[in-house]
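Structure first, then comments.
Every protein chain but one is kept in place in this view of the complex.
Coming up: chain A.
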Amino acid sequence: MLNRTALEALTRRPLPFLASAWPWRGAAYLAASAVPGLAAGLVVAAVAAGTLVSTALGVVAGLAALAVAAVVVAPFERLRLRLVDAVPVPRVRNRRGREAALAVMTLFVLWWIDLIMLSVTIGGPVVLALTPVLQGELAPLAGVLSTVAGVLLLPVAAYTITAWGGARGAMARAVLAPAQSELSEVLRSRARLVDAFEMERRRIERDLHDGAQQRLVSLSMSLGLAGLDLPEGSEAARLVRQAHDEAKRALAELRELIRGVHSQVLTDRGLAAAVQDVAGRSPVPVDVDVELPGRLPAPVEVTAYYVVTEALANLAKHSGAARGSVTGRVERGTLVVEVRDDGAGGADPARGTGLTGLADRLAVVEGRLSLSSPPGGPTRLRAEIPC
């Protein structure tokens, strides 16, 4: 198992844990509290020095020193968090404010708890172990016993240090980035991935359209012209016609490919036109009733378009339906798209990746997918996307 935080490391079996770097990292994390301790000392010194002149100056000097210390301590806290927590801290709004809060907490409370914790847990066993040296007049047996006790307590200290270091790290993380922010960061990173894929698809479509397709059209045109000049019935005419037919087939295939990669009409004219278009190409007749107040945000349009394309592809392949329908409306700030058919029903998200893929895509835009497909039909697929 991968341990990415000190707290997770505590759950390992004792020997691998004790042999790992985690107790040392925990100790280093706590020892580093000497730095905010020093900063706190400087704040106190500033207050004391100011108060020698006047109370007001003491307050002012103290606040100024605190502000400076907070600015210095915050990045330090963020940096040393990596010792006990290897998970990256997500970017959140109001980052400066959160860092300042953590710095103040550290300056006033946490640093001395850290240092006391460290000195007691390490210092206790060490003092015990060194008893024979420190107290020469002790009975030899008692000396040996306390040395053994001290050595045996050291592993316990490793646990205590790692536990406090981990808890302290969790606290710092909670202040720097509250729990939901990680979820929204995940959502955002998924949205970024989907956007990147979308960009890539558009680039591929553009390249095919501007490159291969134009060249094939030119080739087809040249072959057509060549055919005009060749004597009817000659071998050359036959070969040219054959090549021409091949070029036309390649063009037709390329056209389908390009369309599958990216819908230009979706970009140009929006969801209603694109749905009309994809329904028009369905081998099963599909009624379209999509009325929208205008263009919707691009991610919403693209997601809804994929839902419809995938649903219509399923409808044609599996449903056995004679007729289908697509409706689309915006109701109270949510785009609701429904695809229905009069087919055999029994569509199951557990089989095949199509429906799960749709649900995943919808999740990125915080949408929902619901499916009703009893055996015997009819099938009704409903997607809701906030917009």
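As a working rule, a contact is a pair of C-beta atoms (placed from the backbone, for glycine too) under 8 Å apart; a residue touches a chain by one contact, two chains touch by 3 or more; residues count from 1.
Rule of thumb we're sticking to: contacts and distances are computed from a predicted model.
Visitor: Which of "Iron ABC transporter permease", "Urea carboxylase", "Putative two-component system response regulator" or "NADH-quinone oxidoreductase subunit C" is the UniProt protein name of the chain not shown?
Guide: The record for the missing subunit names the protein "Putative two-component system response regulator".
Visitor: Out of A:Arg95, A:His209, A:Arg329 or A:Arg380, point to the residue that touches the absent chain in the complete complex.
Guide: A:His209
Visitor: Of A:Arg82, A:Arg188 or A:Lys248, which residue touches the hidden chain?
Guide: That would be A:Lys248, which touches the missing chain.
Visitor: Which of these, A:Ile204, A:Val217 or A:Leu230, touches the one chain of the complex that we don't see?
Guide: A:Val217
Visitor: Among A:Ser20, A:Thr51 or A:Thr267, single out the residue that touches the unshown chain.
Guide: A:Thr267
Visitor: Kindly note down the residues of chain A that lie in touch with the hidden chain.
Guide: For chain A, the residues touching the absent chain are 206, 209-210, 213-215, 217-218, 220-225, 227-228, 244, 247-248, 251-252, 255, 258-259, 264-265, 267-269, 273, 276-277, 279-283, 285-287.
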